[in-house]
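A protein chain is absent from this complex, but the other protein chains hold their places.
Right after this comes chain A.
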Amino acid sequence: MSRDSRRIRGRSQRRGTDDSPLAGPSSRQPGEASGPVLRAVGLSRAYGQDESLVRAVDGVDLDVPAGQALAVTGPSGCGKSTLLQLLGGLDRPTDGEVWLGGRRMDHLGERALARLRRRAIGFVFQSFHLMDELTAAENVELPALLAGASPRTARNRAAGLLDRVGLADRARHLPSELSGGQRQRVAIARALVNEPLVVLADEPTGNLDSAATHDILRLFDELRAAGQTLVMVTHDERVAATADRVVSLRDGTLADDTRLDGGGTTRLGSLLNWEG
């Protein structure tokens, strides 16, 4: 067994002793000397060939350390959604490597990849992708059950997470009985149910109004404070500005990489025009 797969197993053992989803991944601190949670090396994805070759993602190198909230921005068609699909093992690169938790995942077989995705990655999509015929709680429980949790454990984790996202009183509702913002919060709870190494979100606020967007961004902020590694793709500058780091994608390549320390108010102060 490789050192890397032991790392992942180590997590699931810890999980066995700690049933509470509220505990959060607090053992992973930013700056932990264990290398990046997610790493892309020369990552490329091309479609078509010869004249019609389109390089959707073209040689991206990217390290996402534990506990970082990373936003990937860029105009539509810049390749940012494709990049997220590659990072999440939903699509295969034509060249380059993807590493998750120290383990190379781009050349895993389909079954091993599906297993890794289920256990170690939480997905959040623009259009929620909830199962319409399942209640909120059942939607959250499902990935836990698929990953081998007992029904009781899955139920407990789902209840804890729905409470955490402020929907304890909506657990028995069907998605059709929830607002867009509530559905996305269910989707986020679902993404967290297996305590993933990383949450990948593709335009998570793309279908939401500004009040619901605020709710989701606050929730992401709480997750980040609890040490959750997060990668989100967004074309919305205001959403990107809530991250720790923003990378811009242009024509499939990284064009800019900016670190943010959003806590202060010095820049806001300079916007005031005090002339006394």
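Here is the rule we go by: a residue touches a chain if its C-beta (ideal position, glycine included) is under 8 Å from a C-beta of that chain, and two chains touch if they have at least 3 such contacts; residues count from 1.
Here is the rule we go by: contacts and distances are computed from a predicted model.
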Out of "Rod shape-determining protein MreD", "Transketolase", "PadR family transcriptional regulator" or "NAD(P)/FAD-dependent oxidoreductase", which one is the UniProt protein name for the chain not included here? "PadR family transcriptional regulator"
Of A:122, A:175 or A:252, the residue touching the omitted chain is A:252
Which of A:107, A:129 or A:238 sits in contact with the chain that's absent? A:238
Which chain A residues would touch the chain omitted from the figure, given the whole complex? 54-55, 75-78, 210-211, 214, 217-218, 221, 236-238, 240-242, 246, 248, 250-252, 256, 258, 260-268, 270-271, 273
